[in-house]
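Every protein chain but one is kept in place in this view of the complex.
In this document, chain identifiers A, B and C correspond to the written order of the chains, with residue numbering beginning at 1 in each.
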Amino acid sequence: MRRQNQTPNSNIDIINVIETKLKDKVQIQLGQLGKAAIVTSNGLHRDVLKAMVEADEKTAIIAITGLDLGANLGVLYHIRTSNAFLTIRAEVPKDNPKIQTVIDIIPGAVFHELEVSDLLGVVFEGNRLPGHFVLSEYWPEGVYPLRKDVKASEIKLNPPPPEEEKQPEYGKIVKIIIGPQHPALLEPEKFAVTVDGETVTKVEPRIGYVHRGIEKAAESRTYLQDVYLIERICGICNTIHACNFVEGVEKILKTEVPPRAKYLRVIALELNRLHSHLLTLGHAGLEIGYETLFQYFWRDREPIMDLIELTSGNRVYASLMTVGGVRRDLKDTDLPKIKTTLEDLRKKLPFYRQIYRDEPSIKARMQKVGVLKREDALKLCVVGPVARGSGVDIDVRKDEPYEAYGEIPFKEIVYTEGDTWARMNVRMNEVEESINIIEYAIDHLPTGPFRVKAPRVVPAGEAVNRVEAPRGELFCYIKSNGTAFPERVKVRTPTYANIPAFLKTAIGENIADVPPNFVSLDPCFSCTDR
Amino acid sequence: MTKTKKSRISPMWKRTVSHIFTKPATTKYPFVKPQLPDDFRGQPVFDIKLCVSCGLCSRDCPAKAIEMVEVEGKRRPQFKLDQCIFCYQCAESCPRNAIKSSVFYELATTDKSSLVIKPQTSVKKGA
Amino acid sequence: MANTITWARVKSPWVLHFNSGACNGCDIEIVALLTPKYDVERFGVKLEPSPRHADVLLVTGCVTQQCAERLKRVYDQMPQPKFVVAIGACACSGGVFAGNYNVVGGVDKVIPVTAYIPGCPPRPEAILDGVVKLLNALSPPKPKKQPKQVKTPELPKEEAKPEVAKPEAVTQQEVKPIVEEAKPNAKQ
Partner (left out) sequence: MIDFDLILRILIFPGFTFILLLTLFCDWVERKLEARLQNRVGPMVAGPGGILQPLADFIKLLTKEDIEPRDAKKTVFKFAPLIAFTIMVFAICFLPIDGASVLSTTGFNGDLIVILTFSTIASFLLFLSGWASCNPYGTIGSARVLTQFLGYDIPLFMLALTPAFIAGSLSIFVIASSQTIPYILLAPWAFVLFIIAMQAELEKGPFDVPDAESELVGGLETEYTGAKLAFLHLTRDVQIVFGAALVVELFLGGPYGPVFFGLPAFWYSLWFVLKLLAVVIVAEYITTLFARLRIDQVLSANWRIILPAAILSLMLTVAMVTWVYPLV
């Protein structure tokens, strides 16, 4: 096997580094928003970030949260280093919301900044886009939906301009619009791919077709309702979205979940990961024209869907998570069925592994396609199987165990090739790990309650939470104001962090390599746009 | 080289052929109904006798699919199945267990208005 | 001759899937329909890549502002006769996202819809059932109208039992029966 474990994380104390370098200028609040929150005044956030990047090569921006704080707009940079997770706080006045960009320090921040500027009106000097990034092109000027004074019902879109006569283009360079209605993308998203002959010379993304304003909607719903709303960010990794949010709320509430609930959550999460990985592995087959493989994978995915249905009552939306535990207990009578189904799946895995490892046409289409080198992966802050396929060993389940993951043994799969083939093989091997995790969890399922009563009203406070979704690290930030309604909910999804990697690797490739390269990120745009 | 390659060549050759002789994995759906778990979250079934008109179901519904309507002087929930996300938070919130799940899921219709389940129709028809 | 044409149309519905801002839940269930377990090719259903080839447009999602215009355009590109099926709570009415700032909510606000399939997401069987219902609506001379329901005292309660019936017979028992099932409970 090509698994290769990197050297263990370096033991850099990042807080020490910042203290020595920028002692008097910043205020360090330990234990808040991750390991520490570093409060900076305008301009200094760049220095802090620079110090971090110099000290630790694994420094990555997880997300940038914009906050409406009344007179000011808060900008939170959520940073992951090799052994810590912290937040840099900055504030800008609302009437002049300008802040320096950080994309020259960490290129992976580009999308995060654009989103904050589109939805909250913060101007990042040095990183601006003509027009809108997430919102509709007919969006009215000067209206930023995430600001508190904007009401959803009052927004009036500009009328669309009259359709202009489009001249057919002749010549060598053709622009292929992939999406918003395109079979390679199950979802509507637009990538204007400029093609010279068959070679891609430019990719212009236009996301936002699935932007449903979930973050804003979450503010007008109770925490109880938000669980279902947040769950519906994505239909594939739904359980993990709900789990992420629920854990965040539990952090503010300081609720401890009973051990049985933790294990039940792990089972639900891993079933979700299983079905998501099998889906992607099969979908990749469809993208490279290997329909037989697609059909086989989806056939073997169906028993997993049946298990999700058995344990939760719906094939797709488990709706199992709730603040304080899970909504349904696992019946003892169901356990043998789960075990036999997983055992059946395990028996089929060697066949698929052999196909993905050795099949000549798969290798011809996937190897050396979309190569993302380790340095680039670090710079672009990619997460999940994309990062692990490029030799970056990050997995929240290992780095910062949540639920019962700390007690369950499993392997972290890392490939170093960095191409499409490596990413798919990471998933292929993770399928087996997931089966192991579920079986372990079932065998060691503690008895006791599966749920504790949680209050509807959440005390004021804020929390960040990270979990490992099938597509990578999922992050959420929750701010509560002491009512039953959250003040701000921010979710950063893994695909959002991984798209820059696609934009980088697609250029110079054959147009036919775009779909396999793209699908190897396991793109999920309903996650991306929210 | 060719020898080792032969043995490592795609197992697809054998697998595909074997499927000609085995039964397809296809269910015979419209002709044979699938077996669903008992607690499948299908269409909600509302029991008006148990209802105490508290309105908790309507308040907690994330999709605002439950509207409280006047039936014989009392406020009863009316389910809009076209908005319902089948999360069963209403059943969980209900203090009297008046809302139960059913395994009925074939809700497709060409008439949208038939997706609104009024509490009074069932009373009238039953009476 | 007309019979032959109707027969051909009913037996060969090519579908186009349009995601107007869905969460992927319904979309993967549509794709699952193509796969061995459900295999809609049995009924001649083919997922076509281009709107020019399609007869039935399967729309999922709550129709975001950006997608509304595209949805209209895709619908216009389809050749007559064409039908639209709204799949999932979002496509039927906006579902959990109704009222959000970027959401139009409901496919029928943009294009005419022939059939609605509620659910979040609907089971693949339910989608298949919806398409079959749509096609049955095609068969009589008056299109788009469901034939009048014959009230069946029988309830499809015991679905666990494998009952062999023609698809027409199954679809005759519409949404109504379960409401009637609710009644006896209410009366007790």
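The definition used in the following text is that a residue touches a chain if its C-beta (ideal position, glycine included) is under 8 Å from a C-beta of that chain, and two chains touch if they have at least 3 such contacts.
These figures come from a predicted structure and were not determined experimentally.
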Contacts of the hidden chain among displayed chains: A, B, C
Selected from B:Ala25, B:Leu56, B:Val69 or B:Val116 as touching the chain missing from the view: B:Ala25
Residue ranges of chain A at the interface with the undisplayed chain: 168, 174-178, 182-184, 195, 198, 285-293, 295-296, 299, 359-362, 364-365, 510-515
Residues of chain B (touch criterion as defined above) contacting the omitted chain: 10, 12-13, 16-17, 19-20, 22, 24-26
Contacts of chain C with the absent chain, listed as residue ranges: 4-5, 7-9, 11-12, 14, 35-36, 39, 41-44, 48-50, 52-53, 55, 77, 79-81
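Convention: only the chains that are shown with their structure count from here on.
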Between chain C and chain A, distance of the C-alpha-averaged centres to the nearest whole Å: 31
Per-residue overlap in chain C, given as positions that touch at least 2 other chains: 36-37, 96, 99, 120, 123
Interface hub residues of chain A, defined as touching at least two other chains: 228-229, 232, 296, 299, 302, 314, 317
Contact footprint of chain C on chain A as seen in their complex: 135-139, 145, 150, 152-153, 155, 157, 160, 180-183, 186-188, 208-214, 216-217, 228-229, 232-236, 238, 279, 283, 294-296, 298-299, 301-302, 305, 314-317, 524, 526
Residues on chain B engaged by chain A in the complex (per definition of touch): 8-12, 15-16, 25, 36-37, 39-41, 60-63, 85-89, 92, 101
Chain C to chain B touching residues, read off their complex: 36-39, 42, 89, 92-96, 98-99, 108, 113-120, 122-123, 125-130, 132-134, 137, 144-146, 156, 159-167, 170, 174-188
